[in-house]
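Remarks on the structure that follows.
Rest of the complex left out; these chains stay put.
Think of it as A and B in the order they're written, each chain with its own count starting at 1.
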Amino acid sequence: MTEMTRELIQKCLAEQATGAWSDDSELSAVASQLSRSSRAGSGQVAVASRGLPSRTAIIEMVESIRSVLFPEFFGFPAGSDRVLFQVGMALDHGMRLLREQLNIVLGYHQDQELATRALKEQCVRDISRGFMRNLCRVQSLLETDAQAALSGDPAATSAAEIALCYPGLFAMTNYRLAHELHRLGVPVISRIITEHAHSITGIDIHPGAQIGESFFIDHGTGVVIGETSIIGNRVRLYHGVTLGAKTFQKGEDGALVKGAPRHPIVEDDVVIYAGATVLGRITIGRGSVIGGNVWLTHSVPPGSVVTQGKPLEQHRASDGKI
Amino acid sequence: MTEMTRELIQKCLAEQATGAWSDDSELSAVASQLSRSSRAGSGQVAVASRGLPSRTAIIEMVESIRSVLFPEFFGFPAGSDRVLFQVGMALDHGMRLLREQLNIVLGYHQDQELATRALKEQCVRDISRGFMRNLCRVQSLLETDAQAALSGDPAATSAAEIALCYPGLFAMTNYRLAHELHRLGVPVISRIITEHAHSITGIDIHPGAQIGESFFIDHGTGVVIGETSIIGNRVRLYHGVTLGAKTFQKGEDGALVKGAPRHPIVEDDVVIYAGATVLGRITIGRGSVIGGNVWLTHSVPPGSVVTQGKPLEQHRASDGKI
């Protein structure tokens, strides 16, 4: 493909040099180069010919589910009986959208078990049913997260403020929904759900991460929680905290080993301050406090306090340069 | 509530084990669980039955006001007389939206003084009037902020570029408007305004913070300025700078004390570089320079230069691991 593309670029530049084209023939020439070169793209034709999930539909699905998880905060008349019907309608809408997208991605990740239409339909039904059945558990987990924000942030004034304003709760809702789909083996869709939250909040949580209850991310921008991270209960992270990988295993072919455990384990009741970078399959012992902007690549025992070395302080030069 | 939810989860899982449900009965069963459990939510029914503000309407209000603060940059024919009518129309639209939302949140934060409809209407009128009357002051403050960007960033080429492209000015516009509402005692709405800017720009400024004139945030992503921060004039922050709290006061009941002074005081002419984390009710003396990625939790005198300790440098191992 790169071969072909180089060739096209040569042609492109040559014609540019001669400046021969008219605007119309030029347009169609470039269009054909773009479509040809990408048609030749690495296995992408195969992918596309089987269809791709719709980000728009998936986001609409998530918003429907979000509204049934927090009905009071999405215009439903809580306390009345009508809320039941409205929740039912929103849930039904969300589940329809999910089934449509499952049909696409399962087709696209087709393999033996899905060889026949019947088997695929069975699979879509089982996944969507399993997902729906876990929504009440997701709801109660999110209530512990909202409570952790209310009791953990002096600036939080009400449950309404948290539900309407707090990016951490928005991101955790997307993550907890995506994690359920991830556990059910659904590809791509779960990642689109968490990346949508990443775009809105700056909080990047991989659907594969395991996170306990009463989890609070304050402010959140720049938080990264990697695929194989394991986080206990009552953990609090501030913005810019990274739970990442340090080195990657390579197989004999030199390609990266996918899915190997490579992110931190954070035990119960740990607090990690803004901008701390914690890398590798290490363990932060229960109840530890990690200070801001620390670079930590080794395990620390329970009850540890880790802070950055003392900064250098001097008096400002007249020109204010540092 | 958690009690009840646990119970529901048991039921949920039990039925999952038997796999008894048909799709329809299943949907309505889950819907009723979700609406019931959330109807039982901690005081949330009460909240909801009084109504919640509309994020959409609040954002539309802010965009109307933004357009009258910078008419030249929002399609109004500056220099002509028509600009006056267009500014008037946009201002009128924004103020109508604000009054509607005030009616909702003041209802929702109902207390003695607002017991009667008449008193509430008076309150809505006074707040919106006070807000509108301060818009010209907000406009001139924002002009000092735009000027600080133009003279503080070598990459800035024109006032138009700053008004159209710079996230710092976008976030400061939302903050300065939200701060006016905050000063007038308006709940929730002010926070929705700053969190909208947070989502768009990655800059998280609490409406309660106090910020002087000619304030410039460059790049901005990951900046956090806490509720009780006090910032002087001509201060410059880069992206990822945190002015946060370190420890929280707890009352006798063990609950956090809300609103206590806990964020830094930054005096005039201070520069704080990218990723510095400054925590606690400390003072950064006038004219100081704080280097990037510093973790600072104590006051520094005027004219200080604070930088991170020297990094370790070694030669790269053959496998490139660090």
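The definition used in the following text is that contacts are C-beta pairs under 8 Å (C-beta built on N, C-alpha and C of every residue); 3 or more make two chains touch, one makes a residue touch a chain.
From a predicted model like this one, the values you see are computed outputs, not experimental measurements.
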Report summary line: Full complex stoichiometry, one sequence, with 2 displayed, works out to 3
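Everything that follows uses one rule, which is that only the chains that are shown with their structure count from here on.
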**Report entry** Centre distance in Å when chain A and chain B are each reduced to the mean of their C-alpha atoms
**Finding:** 23
Query - Residue numbers on chain A that touch chain B, as the complex places them - result: 68-73, 75-79, 83-84, 87-88, 91-92, 95, 125, 129-130, 132-137, 139-140, 143-144, 147, 151-155, 157-161, 164-167, 200-202, 219, 221-222, 238-240, 246-247, 273-275, 291-294, 307-317, 320, 322
Requested in this report: Please name which positions on chain B make contact with chain A in the complex.
Outcome: 1-2, 5-6, 8-9, 12, 15-16, 23, 26-28, 30-35, 37-39, 41-45, 47-49, 52-53, 55, 108, 187-188, 191-192, 195, 198-199, 202, 204, 206, 208, 221-222, 224, 226-227, 240, 242, 244-245, 248-249, 255-260, 262, 271, 275-277, 279, 287-289, 291, 293-296, 300, 303-310, 321-322
